[in-house]
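Have a look at the structure that comes next, please.
Every protein chain except one is present and positioned as in the full complex.
Right after this comes subunit A.
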Amino acid sequence: MSSQRRTITDEEIRELISKLQTLLPESRRRGANRASASKLLKETCSYIRSLHREVADLSDRLSDIMETMEGDNPQVEIIRSLLN
């Protein structure tokens, strides 16, 4: 993506912000539009951090599972047992 300057409309910015809000878990509970810039930023940052933690946690769990698996092809093992 080129980083050349182009004017971005207020409408587009509003759209981005509302999309971001719908993603954040907090806003779903409250429902109302409580957007203040700093609140939005804070929730976004904490959400990203929690997603990072989840990925790390899932990686740990998957690596534990992989240890107990035999053979070189873990996915074939998983799928074979799913289909059986």
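Criterion: a contact is a pair of C-beta atoms (placed from the backbone, for glycine too) under 8 Å apart; a residue touches a chain by one contact, two chains touch by 3 or more; residues count from 1.
Convention: contacts and distances are computed from a predicted model.
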Quiz item: For the chain that is missing from this picture, which UniProt protein name fits: "Signal peptidase complex subunit 2", "AP-3 complex subunit delta-1", "Superoxide dismutase" or "Transcription factor IBH1"?
Solution: "Transcription factor IBH1"
Self-check item: Touching residues (missing chain, whole complex) on subunit A
Solution: 1, 3, 8, 12-13, 16-17, 19-20, 23, 36-38, 41-42, 44-45, 47-49, 51-52, 54-56, 58-63, 65-69, 72-79, 81-84
